[in-house]
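The excerpt is restricted to a subset of chains, each kept in its original location.
We just call them A and B in the order they show up, numbering each chain from 1.
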Amino acid sequence: MSKIPVAVLAATGSVGQRFVQLLDNHPWFEVVALTGSERGHGKTYGEVCRWLLPEPMPDWARMMPVLPSEAESLNGARLAFSALPADIARQVEPALAQAGIGVCSNASAYRREPDVPLLIPEVNPEHARLVEVQRRRRGWTGWITTNPNCTSTGMTIALKALQDAFGLKRVFAVSLQALSGAGYPGVASLDIADNVIPFISGEEDKVEWEPRKMLGKLEGEEIRLAEFGISAHTNRVAVTDGHLVCLSVELAGRAAPEQAAAVLAEYEAPAPVADLPSVARPVIVVREEENRPQPRLDRMTGRGMTTVVGRVRPDALFDLRLTVLSHNTIRGAAGGSLLNAELMVRLGYVS
Amino acid sequence: MSKIPVAVLAATGSVGQRFVQLLDNHPWFEVVALTGSERGHGKTYGEVCRWLLPEPMPDWARMMPVLPSEAESLNGARLAFSALPADIARQVEPALAQAGIGVCSNASAYRREPDVPLLIPEVNPEHARLVEVQRRRRGWTGWITTNPNCTSTGMTIALKALQDAFGLKRVFAVSLQALSGAGYPGVASLDIADNVIPFISGEEDKVEWEPRKMLGKLEGEEIRLAEFGISAHTNRVAVTDGHLVCLSVELAGRAAPEQAAAVLAEYEAPAPVADLPSVARPVIVVREEENRPQPRLDRMTGRGMTTVVGRVRPDALFDLRLTVLSHNTIRGAAGGSLLNAELMVRLGYVS
């Protein structure tokens, strides 16, 4: 089988670089176009991109030209991975979907649209069907799917397992987020050296809303938000990669911490997802040590796709306290989007 | 008036050093004894102490001998500041109180004893009266007072202002704590570089209990714990000094964030405390910026004694969200203990 031609939009940024790295030797996809801002047009990716990953830039990427983010420039790509900023994504992504391209977007621009799926394949693959509504309403031959914010991702995966087993009522979430979540150049070193920044613009709104869409039910043509409430505080800390979230969870039913830990550890991806190339294996790891998960030690678990949970214990006000770690640029961004694309292929939405 | 002779117990450790630094040029107190572990006896403080503060070691301290932590070695000190580890404090502190010395302890050993005041002078100076019960019950001519855990301190000050104005029902607290809170050598650099540790031994218990004692009522001879509940997650981050706490607070009454911010900013220390030499001036600063308080920028507010609050905003589940910063080795340890001593002098408990 020949590989599916794909494009990476905004490939020179930090999430774009992660897309390029994860697409290296992908079994299903072949990158045929890399896009970037106007000042890079006419140059090669190797010339324009300030590569920031420890993994080397793939040789095939180095010589590719940097192209505009327009359907006619994408060399026949059937899928586009979007690392565009939200404001640009809002213009570009519909134009591509209009032109018949499937867009797997890491941008926040369309996450809240009722007919755009916000997907974590291990959590809510059935929401993918929303693209049919989307196509019909908007007259597109392509589509847009989105993956959640990097902080929402890991906690939603853990909450899904708890929701299935015990039901959810209320969730307190406090994040300690890595620097790479702010892109590049992102956070100034003088702002974070010997410091914590207790604020990330727009983040708390996303964390309080996105999990409720993903854990909601697709009823007919729309998603009914899950009814539990979330309160979030989001903080930036001096860590390169890996977002940690402290959760206190009120359940609908009773659950001893041991039961909850077992439910988390045994959580499995639904059938159409379990054997996708980039699926998290396992979906969740539960650490027994009293001081884990830790970003530096645990973020690469399952090639950065596994959600690592620890410190599952009783809560003085709600039912459970736990700590959740997720790699923000892999699981929470490029890797999540890539897995969405694999799901869309599996479900037959890529022709 | 001649100065009151005082001792610092465990003066060579990180909290002990802070005591020495804060006692330099103190208007009421004069250090007459510094104690340390046995291997330092017979040497000078300058020889034994690996001084870790940017402020220079005071000259008077450098030449003092390192003494045993025993009443007869303290050169007539009337007050002893204790930076002893909890297990040693449990033995040493009662012996000194027995011998007529007032002990202002930073150790956790006696914080939970019903007849030992757990004091923040700006919050609950009336609890100091418990030492009378303590003396009577235990037959001491001296006494022990304690200051709270470094994380409990700042949040209790903020909660006190809210309790007075609106009443408290439930509190979620998630801390991001500085390295100096673990003493020296404390946290290994390899454990915290590019990392967060989501666990601090024994800390969550303290944070869930201590504020309730301090915000409780002294009724007759005992303190009735305040009835609100606390859930705490405690984390270590790569910051030298300054503990940050994210709070979500359920109030008994209604309060708009602006009202709460005003109440916090206007909080004043009770009468016998307001003009003590080391009192926080002001007690609380409320920052208006969206991204404050920050440890590096705000920890030294009010010479490290002021509690800095920011991001006072509504909470999706409870009433208020806010962020609280407090200098852990000054306000939350040596400075707090020193202020306790000043209160005890003011109240006539030091003769």
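Note that contacts are C-beta pairs under 8 Å (C-beta built on N, C-alpha and C of every residue); 3 or more make two chains touch, one makes a residue touch a chain.
All figures in this text were calculated on a predicted structure; none of them were measured in a lab.
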Homomeric complex, total chain copies (2 given): 4
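Here is the rule we use: only the chains that are shown with their structure count from here on.
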Which whole number of Å gives the spacing of the CA centres of chain A and chain B? 42
For the complex, give me every residue of chain A touching chain B. 170, 172, 174, 176, 193-199, 208, 229-233, 235, 237-240, 244, 246, 248, 290-297, 310-311, 315-318, 321, 323
